[in-house]
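One chain of protein is taken out of this complex; the other chains stay put.
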Amino acid sequence: MSLVNYLVLSGILFSIGSIAVLTRRNAIVAFMGVELMLNAANLTLVTFGRLHGDLHGQVIAFFVMVVAAAEVVIGLAIIVSIFRTRGSASIDDANLLKS
Amino acid sequence: MNQFVPPEIDWAALSPVLIVLGIAVIGVLVEAFVPVRVRRATQVVLAVVGVGAALVAVAWRWVVVQADGPTALVAGALREDAPALLAQAILLVCAFVGLLVIADRSSGEDAFAPAAAAIPGSAYEAEARRAGLVQTEVFPLTMFAIGGMLVFPAAADLLTLFIALEVLSLPLYLLAGLARRRRLLSQEASLKYFLLGAFSSAFFLMGLALLYGYSGSVRFDAVATAVPATSGMDGMLLAGVLLVIVGLLFKVGAVPFHSWVPDVYQGAPTPVTGFMAACTKIAAFAALLRFFYVVAPGLQWDLTVVLWIIAILTMIVGTVLAVVQTDMKRMLAYSSVAHAGFVLLGVIALVPSGISSVLFYLLAYGLATVGAFGLLTLVRERDADGNVTGEALHLSQWAGLGRRHPVLAVCFTLFLISFAGIPLTGGFIGKFAVFGAAIEGGAWPLVVIAVLASAAAAFFYVRVIVLMFFTEPTGTDADPGTTVVRTEGLTAVAVVVCAVGTVILGVVPGPILDLAANATKFML
Amino acid sequence: MPTQFADLPWLTILIVAPTVVAALIWLVKPLRRAARPIGLVTSAAVLIGVALMASAFEVSDAATVQFTQTHDWIAPLGASYAVGVDGMGLTLVALAALLVPVVLIAGWNEVRLPSGIAADRADNALAYRQAGFVALILVLESLMIAVFAARDLFLFYVIFEAMLIPVYFLIGVYGGPNRRAAALKFLLYSLAGGLVMLAGVIAVYFQTDGGPGTYLLANLTDIAADNPTLQMWLFLSFFIAFAVKAPMFPVHTWLPDAAAQATPGTSTLLVGVLDKVGTFGMIVICLPLFPGAAAAAAPVIIVLAIISIVYGGLVAIGQNDLMRMIAFSSVSHFGFIVMGVFVGTQTALVGAMLYMVAHGVTIAALFLISGFLTQRGASQDMRTYSGMQRVTRVLAGTWLFAGLASLALPGLSGFVPEYLVLLGSFEAHWAYGVFAVIGVVLSALYILLAYQRVFTGPVPEAGAPVELAGAALDVPDRAGLKDLTGRERWAVVPLALVILFLGLYPAPVLELLSGVADQFAAILGSAS
Amino acid sequence: MTNPYIPLLIMGGLALLLGVGGLAASAVIGPKRYNKVKVDAYECGIQPSPHSVGAGRFPIKYYIVAMTFIVFDIEVVFLYPWAVSFTELAGFGLIAMFGFLFLITVPFVYEWRRGGLDWD
């Protein structure tokens, strides 16, 4: 299987993720979109690592995972606190700040 | 397989970052072990001393670097060179005053929710407030953010940059949601900041991945050397560079990546807004400078168009939208967008003086920003019973403030005219330097637009001055509606430092400019 | 000539002293109550200082910059602190130094208490406001002296912009009912012009070698000589700023508003001195730095100047507001000055320079005296006045005197410069002169018409309604208005003396100016 | 066979086959006797409420556990490769890992002291 396929896949994942962020109104779903984007980047990294024949890509992916995890923690904390206040995790409901 | 070679680590060179992050860690331990009574005092002292010590360390490293030349640290992940150190110093100065504002307790309470996780408006929250609980986690959080920011200008590879980006962002996401009053607004700001911030860092990461794929490395210099090699993957290279730049532009709040700025600035606790507005911008621009100046020269032709458009949009949109704002914080937010556009001129210029001028601009802007937001924290509303409540942020509430509180109003005016770039303030010299660099870099059409935008921008700064000095106060003498609270003194100190700094930068900027003139070259 | 005077850093002292006093007045509470006397003494001292300095001035060498001081200021940007005056600079510094004490005397009671202040705090509040006013005037004096003395382009620019701030506050805080809009308009116009100039200032930096001392005017000549297009752009960036400042058609619209809303004292300084910075800048910066572009643009500018002259005059005739009338007359006068600068003959240039001084004095007299009247009558609308020469004889007389000076009656200050400008214009092209003459006629019209409307005719009976813009208005008692008080007379006396002096014996001043004019006219002449 | 993952795929395929097959088998073999009560949610014999308690939400406490878990999971992610190449990374790796462990411990201690680990 050509490595390009992986890149295409990661491109698709990245697009899906960003579309989810941009169009979905639920904070959690949007957040998952972001995670999908990060993982798409990870896939790209690992693929390129393979392409270049070194382990850097994988190592970077490790770091990215860590960062993503930290982001999850912070994100969950924020979303949960909002959710508790409003009983909803919709971004549209959070519109006290005029745009 | 290569034998693992442990990298040489020059601990001394890392000392500023280590000090700040070390204090942050100690701050967390303080939260865990120090009794509540003395916790806040301990945290404040730790943080202030930490930032001060880091500043001293940066100064020391500056001397060393001036003598011995720049070096690569931690196996090349960081660079210790003049621009990095200068950016760090500027950052620390702004962080220092920002920290003072954060630590201040005007009218007896700080700006942060005592129980951030409590449901706004709940009985528990009210109880926590009554019990006089204080939010002291803000100090470690701030220190972590500062730590990330310190790494930012020095980062010489994309991975380090990415991690620093997150280290500085994550605490800020939280800090944005901690406002004592207007909890819902604050939480919402936090959520928006987080979602959009995470979104942009995903873009940054994809850019990183693409650049890694193109060059086989995430080092700036490796990417730069790979640039001339035409391998049929130019599209990937360009996409990667653009995505990375998008991630950084988001942090500086450039149009079209600015949508978070007004909301977050408005919703976040005002001291945090000041800190964030100043320091994030400094760090992000310093990183953008390094990335752009190291990687972009080979790509100049492709990138220029994009960056020009972004710079123009940023200046125009920031200015135009600021004009129609009626909330002080939103107005300053849009003004900060416009300022991002001005600073971009220095980045785009791609000439040595661009580096120093951008740094100078950021210092001037940072001081004025922290000072302005510091003053915002002092102007409060007063309810029917005469109790002091939240900040008076509507423009109309500032009417006639100059009559009652001339010193405050004059300081605020000073910051505003510095923003507007009127001479004898730091803002003017900054604008002068940046525009100069842009003209030197051949971007004179941008300068023309920037000049026009500055003129238009003056309108909304001046409008505030009009309100403060020329308008009759809305309330009566007995019940002014808007009041100015006494501080613990820390904000006063911060504002005075900012004001004096702004004037010094405007009247005798020579020494600082001389210093900055040393920082005109990035170590590859 | 006492040489010990010449060695002192005169200009620096004159620049710093008022600001220091201003800071003291504003910050030190006990001094606030005595703000007005202190301010007057300071400004008088400055005037004496200027006189002493002038006595040390080498008149024979008026074209050379004297009392120079040069220090590095912002070395990385090539900016220096460089001051010095030539004949023209000295004259204008003297004008500024003269007008400040006059304005302070005239405006002694101008500062009123704002509404909504409790009675028990009124005293303090008034003292505070007065202190603020005096302090701002003094700061403005510093800046005015500095701007005429600046021998460094960067320094000039900085002061040029910084001057806006005190004026802005003077209009905005102490002005009339529409002061806010007027102040804003003033600031935005000036700032926009100034920022355009900033672009030019920066560009100049890169057109020269960009080292230390780059901005010294002495080092700057014929920027970008090999690139006429660029020079034209640079010239325009400066010219626009100066045109806004010296209100020229079509960027004059801020002036009538500002002048009408500001206190008479502020208007005096604004039109009498500050606006001269524009024409001053055209002479000392536009001409030597961009001679080629100036010569190329001169015809267009002269056309604009003529439009200013005619338009200003016509609109002035149509004004009902006394202050606006005077402001529009100034637009017309500034047209003369600009024309004098750009027609390119030495005669016209000398005329323009003298015009600046003369206009400064006459306009000051007009503003101040009109101010005395309008404050008494509580209205600036000319239609509410009539026959005032019977009620306030001295006031009417002095107003007429100043007005005649303004319309260039021979023997008064306006005549010689206007004559010189006309002469110089005819020298350059007959058409310029013809149009300029129309301006002279118009000026006679608006002054005399105004005099007729306000001061002649019957004194209206108290309570008689007057048709005003379609609405009947009860006119306050006009018959009971007081004539000029002693203080007010003392304010007018120096101005009248100078008007007479300039009209009867302008030679000393001309001597100061002609050398300078030779120099600059030569530049334009050689370029074209 | 050089690729060790192929047997895993085989194993996975078989396990899946078994899992799905079992369900299919019972679906085919088992009796089907509809009864309204049978398909209701079980709530100890009482009439079931229309929605489950909390409407499918998890109590807040679990989020805290989840977050803490993530922190330690990260730790483990880094500990494993380090442990395996312990001798190669030598003293540098050891010191780095101790630093890392310390940094992980700090928030843990913080959370402990501030009651994040108390389940009530």
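Letters A, B, C and D name the chains as they come in the text, with residue numbers starting at 1 for each one.
Assume a contact is a pair of C-beta atoms (placed from the backbone, for glycine too) under 8 Å apart; a residue touches a chain by one contact, two chains touch by 3 or more.
Heads up, the rule we're going with is that contacts and distances are computed from a predicted model.
For the chain that is left out, the UniProt protein name among "Cation:proton antiporter", "NADH-quinone oxidoreductase subunit H", "Succinate dehydrogenase iron-sulfur subunit" or "ABC transporter ATP-binding protein" is "NADH-quinone oxidoreductase subunit H".
Counting over the whole complex, subunit D has residues 1-8, 10-12, 14-16, 18-20, 22-23, 25-27, 29-33, 38-44, 48-49, 52-54, 56, 58-59, 62, 65-66, 68-69, 72-73, 76, 79-80, 83-87, 90-91, 94, 97-98, 101, 105, 108, 112, 117-120 touching the chain that is not drawn.
FYI, only the chains that are shown with their structure count from here on.
Averaging C-alpha coordinates per chain places the centre of subunit A 64 Å away from that of subunit C. For the pair subunit B and subunit C, the distance between mean C-alpha positions equals 43 Å. Averaged C-alpha coordinates give centres for subunit A and subunit B that are 25 Å from one another. Chain contacts: subunit A has residues 70, 77, 84 touching two or more partner chains. Here subunit D touches subunit A in the complex through residues 60, 63, 66-67, 70-71, 73-74, 77-78, going by the rule given at the top. Subunit B contributes residues 116-117, 119-120, 159, 162-163, 166, 170, 173-174, 177, 183-185, 187-192, 194-195, 198-199, 201-203, 205-206, 208-210, 212-213, 216-218, 259, 262-263, 266-267 to its touches with subunit A in the complex. Contact residues of subunit B toward subunit D in the complex are 3-4, 6-7, 25, 28-29, 31-33.
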